[in-house]
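I am attaching a structure below and will ask some questions about it afterwards.
Heads up, one of the protein chains got dropped from this complex, but the rest are sitting where they should.
The first chain written gets the first letter, and so on, giving A, B and C; residue counts start at 1 in each chain.
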Amino acid sequence: MDVLYFAWVRERIGIPKEKIDTEAATVADLVRELVAREERYAAAFADLSALRVALDQELSGFDAPLTGVREVAFFPPMTGG
Amino acid sequence: MDVLYFAWVRERIGIPKEKIDTEAATVADLVRELVAREERYAAAFADLSALRVALDQELSGFDAPLTGVREVAFFPPMTGG
Amino acid sequence: MRVSVQEEPFDLGAEANRFAEGDTGSGAIVTFTGVVRDLAQGNLDVMEIEHYPGMTEKAIAAIADDARQRWSLADVLVIHRYGQLAPGDRIMMVATAARHRKDAFEAAEFLMDYLKSRAPFWKKEISGEGSDWVAAKDEDEAALDRW
Partner (left out) sequence: MRVSVQEEPFDLGAEANRFAEGDTGSGAIVTFTGVVRDLAQGNLDVMEIEHYPGMTEKAIAAIADDARQRWSLADVLVIHRYGQLAPGDRIMMVATAARHRKDAFEAAEFLMDYLKSRAPFWKKEISGEGSDWVAAKDEDEAALDRW
């Protein structure tokens, strides 16, 4: 699965995108896996209330299942306009 | 005093402007004077609720005094924009 | 602030650019442009706009001043035409510049609501079937209540 990071999430993790093989059932499970990996992930995911997630380019929630999902993106609240 | 007419008020009365010597104390008095003059004035002023009045280029009311006023204008509700 | 009551057409794009360029500290620019609509039967030949020279400019300036009292605006533009217009012609435009979008939007709506019912313009529609003065709408008068 492709995992994308934007804005300061990208900066903390240090890369814009990576491929991840995971058995995680939900977004929250995937976050737990990442946080366990390395300090930079723990830093990026320290406060989930400051983060948003999109599944296959649709805004979603952290309790959403990952079944069939090909692209997950993590980013801070959007500031367009 | 200059009396001006706009839109269908102008069309009914047949002129855009005239000078009128009057002792009328209020707009309503002036209207009564005009209505008594000729049928075309009576036709124009038949329904005062369909008319607006401006005194010296400021929207006003039919009970307003004419003291010191130099220009009176009668017209239908405005349709700008 | 600029108010123009004019017979000549105006160029929406040129006016919008000029308005936006004059402005420095604003984050938000709103424009409204009014266009002559055809009649339901599609046979409008001319829309004739009459106004009250002298009062028109004063009334618009007073409305714009009022808007500047109510909202924090960097600049205001009002252009309104009179004379003979055809379907598709642009009748008028307002533009507002403000630090925040809410001020720019609300002030532009306020200007439009007041220009509709408080600026001395009258519209006459001339078609193959005759001519009719456009009647003021109750909803336009009611729109003033929200301010």
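Methods note: a residue touches a chain if its C-beta (ideal position, glycine included) is under 8 Å from a C-beta of that chain, and two chains touch if they have at least 3 such contacts.
Bear in mind that the values here come from a model prediction, so they are computed numbers and not experimental data.
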Visible chains that the absent chain touches, using the contact criterion stated earlier: A, C
Chain not shown: contacting residue from C:31, C:84 or C:127: C:31
Where the missing chain touches chain A, by residue: 4, 6-8, 10, 54, 57-59, 73, 75-81
Touch list for chain C against the chain that is not drawn: 11-17, 20, 23-38, 88, 90, 99, 101, 104-105, 108-109, 112
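In this section, only the chains that are shown with their structure count from here on.
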Approximate Å spacing (C-alpha centroids) for the pair chain A, chain B: 72
Inter-centroid spacing, chain C versus chain A (mean Cα positions, whole Å): 48
Shared-contact residues (touching 2 or more other chains) in chain C: none
